[in-house]
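Apart from one protein chain that is not included, each protein chain of the complex appears where it belongs.
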Amino acid sequence: MNDSTEYYEDTKPELHVSLDGFEGPLDLLLTLAKSQKVDLKKLQLGILAEQFLKYLRDQRFKSKLEFVGDYLVMASWLTLLKSQLIIPEDENKEENVDKINELLALRLQRLSLIREKATWLFDRPKLLQDFFPSSIDKNEKVIKEDLLKVQISDILKAYMGIVDKKNYEVSLASKEEYLFLDKAINFIEEQVKESTAILSFANLVKAIHVSSGINAKRCAASIFCGLLEYTKLGKISMKQEGVFASLELAKVRNEIKG
Amino acid sequence: MNSQNAQRVIEALLFTSAEPLSINSLKKKLPDDVDIEEVIETLQKHYEPRGVNLKRVGDALVLRTAKDLRHLFIKKEVTKRNLSRAARETLAIIAYHQPVTKLEIEEIRGVTVGSGTIDLLMELDWIKFGRRKSTPGRPITFQITDHFLDYFDLSSVKDLPGVKELKDLGISVKKINRV
Partner (left out) sequence: MNSQNAQRVIEALLFTSAEPLSINSLKKKLPDDVDIEEVIETLQKHYEPRGVNLKRVGDALVLRTAKDLRHLFIKKEVTKRNLSRAARETLAIIAYHQPVTKLEIEEIRGVTVGSGTIDLLMELDWIKFGRRKSTPGRPITFQITDHFLDYFDLSSVKDLPGVKELKDLGISVKKINRV
């Protein structure tokens, strides 16, 4: 198989197994109905069900059972229907059978029509086969038109590429590894609000390091920047007794003392 | 600007473009008082008997060689792409039922849309994302592109036969096995 066929054929059918080329139970049913030359609107469900079940028995189907959920579902309710057709019990059930019969007929009709339309479509005159575009000198073409070739899917694929590559979640990723400054500031704000005692830089770093699991050095860096920012805003003051001494902070009281 | 000049402008732009040009973008090249629809109609009539025809694809215009002259270009013919049946039917469903969700496509075909089918149709620039449906989960929909129309020699989805017939059958019938 060369590359181009691989590219244009579905090489990996996912949930359906192609049994002798049938793409799913609807496809098989439609083929059965057509081979009987049944009018899809007056579907003989009983006969069809029997054929379907026979088909499944005849094919080396059993070995593939694990793949064929769709067929199994279809087979089981066709069996049920068939049995109900043979032994009608009460009126309610009969109605039910009619209803199912009608729906199946509708689905087959639809699939059959779509199939017709797909054939119609691909039988049409086609670009580069039946009619051709201009090749007249484009050297002077306006550029923007070319840039406008971008499709939204290009943008999305670009994004998926990044997300895949970096294993990013949909939000900014390094979330777990870094303590972002705004988080640090929020944290400081909370601590300052809640505690009346004097807070120290070391305590803050330890607290956030323990609660978030982020590397302690990174916490220290972020908290320090946060403190500077917060001090600049005039919300707290900081003091240090000497070189390498503990860095302590306190709320700035804004209340006007009367 | 008189109609003759407006015709010349559109003609020149279309002659030098291999891709359809949107009527909106053409309009911008003309004075406001020009009735572009009238100009298009005149041009279309003018080109009808000629070797190159003016076609409308969706909201765009394009010049293409007349179909009866295809024999002149036999050498140019590109190898036909053999699209899988799944891809062809998926495309037909999108064309007839657009905007349509992946689930709806699967319901009509009775099988899952294989991986790569949607991707392939997008690569070929025949389908694109549409608006989300306002049903639960707000699933994304697909619709066909102007390039699709151009490629299959259609001027709008209205050119597809039996649209009403199919629409009447609907998409979302409850799953049979749930009745």
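Think of it as A and B in the order they're written, each chain with its own count starting at 1.
By definition in this document, a contact is a pair of C-beta atoms (placed from the backbone, for glycine too) under 8 Å apart; a residue touches a chain by one contact, two chains touch by 3 or more.
Source: prediction; values computed, not measured.
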Handout entry: Selected from A:Glu102, A:Glu189, A:Glu229 or A:Glu248 as touching the chain missing from the view
Key = A:Glu229
Exercise for the section: Provide the residue numbers of chain A that touch the chain removed from this figure. Expected result: 132-138, 140-144, 146-164, 166, 168, 170-174, 181-182, 225, 229
Exercise for the section: Could I get the residues of chain B that touch the absent chain, sorted low to high? Expected result: 4, 7-13, 15-16, 29, 49-52, 63, 65-66, 69, 72-73, 76, 102, 113-119, 122-123, 128-132, 140
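Keep in mind that, in the parts below, only the chains that are shown with their structure count from here on.
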Exercise for the section: Could you put a whole-Å number on the gap between the CA centroids of chain A and chain B? Expected result: 27
